[in-house]
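Here the structure is laid out as structure tokens; the discussion comes afterwards.
One protein chain is absent from this view; the other protein chains keep their places.
What follows is chain A.
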Amino acid sequence: MIRLDNLTKVFDTPKGAVVAADHISMEVPRGEICVLLGPSGCGKTTTLKMINRIVRPTSGKVFINDEDTSGLNTQELRRNIGYVIQQIGLFPNMTIEENITAVPRLLGWDAKRYKERAREMMAMIAMEPDAFLKRYPSELSGGQQQRIGVARALAADPPVMLMDEPFGAIDPINRAVIQDEFLKMQQDLKKTIMFVSHDIDEAIKMGDRVAIFREGKLVQYSTPDDLLAAPKNAFVESFLGEDRALKRLNLVKVREVMSHEIGTVTPDDSLETALQRIDDYGYQNAIVMINDRQRPTGMITRAIARTTKGYCRDHFQGIPAAVHLDDDLRKVASLMFSNDMTWLPCVDDDERIMGQITQRAITHHLGSRHRVAEHSVADQNTGV
């Protein structure tokens, strides 16, 4: 846990005093990622760097796991905080192994233990230890270097990490990959992380919480979803952009919005039965056909059911797409648009049908500013 208490930094410049951070108070719960977000010069980096005293606070206090850090020796404090910077800052004179084990060696671990730790870290960041440990940073690509940068920060297993635009210098494709890898690692590691970014999409993706800064002040501090749903003022609103409702699509999983109730037919049902069910459920266009393993295999349209006689197995059409329970709504919306569908079946890991998701349900979810756990009854009327 990181708690900032009225943390303030005033820089003396030739033009007079500049307040870079103005009484910042906030708390990052244990195991969460908090993204500090804002335009350049807003004080987010200053705030981050006051935590490990790269910048000395003018006033205010920093607590880590409820311990007031002002009593700690600077070196000792820093060795217990993982630190990743945008310029990566690997030591070019040291091998990858020496870089990763820099903090453990400062802490006086014995050689056997830190060498083993280096191999563990390489496994964690999915790089081959034998191929890389003896090489030098200049021999690695930017993406590989920043993975090593993260490994170095994590090597001594600090409870807290500070990351200053860590993925900012990496090309967009590699950045997305590294972000995903990092989030996956974080699921196991559960570090308490402060993360500076100027990229709203990165903040939404990485942050459990997002803190918006402006001119040295903390403007809004909330979860990404709350932030996008209810920006506190015009500045936050404009900073998030006019497509902020669409950005929320990234944050919501299918399982939160889908309706579990879905009418289905089997291949052995007659088309009459199908039409009956379509009417019973109030579907407008079609009904899903599932096989004996509960997997959606096709759909029967209302037009065919009304005009034709016979069995479903002979008259079904393919389903253009199905979505997984853990897909985000952005993917769902994209599939709906590209396939001209207003609904999609939802499946689990075994591709068994679990329910359906409708356009109406999505717009309803995004429109409700205060999310209540409602899988609304209204959705079903408009479904299939």
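One rule holds for everything that comes next: contacts are C-beta pairs under 8 Å (C-beta built on N, C-alpha and C of every residue); 3 or more make two chains touch, one makes a residue touch a chain; residues count from 1.
The rule is simple: contacts and distances are computed from a predicted model.
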Name check vs UniProt for the chain missing from the figure, options "Osmoprotectant transport system permease protein", "Pyruvate ferredoxin oxidoreductase", "VWA domain containing CoxE-like protein" or "Sulfhydrogenase subunit beta", returns "Osmoprotectant transport system permease protein"
Touch with the missing chain holds, among A:Arg152, A:Lys205 or A:His365, for A:Arg152
The one residue from A:Ala17, A:Leu106, A:Ala230 or A:Ala245 touching the chain left out of view is A:Leu106
Full-complex touch with the removed chain, picking from A:Thr13, A:Ser40, A:Ser138 or A:Gln187, is A:Ser138
The one of A:Ile2, A:Ala20 or A:Ile88 in touch with the missing chain is A:Ile88
Those residues of chain A that touch the unshown chain are 52, 54, 74-80, 83, 85, 87-95, 102-103, 106, 136-138, 152-153, 162
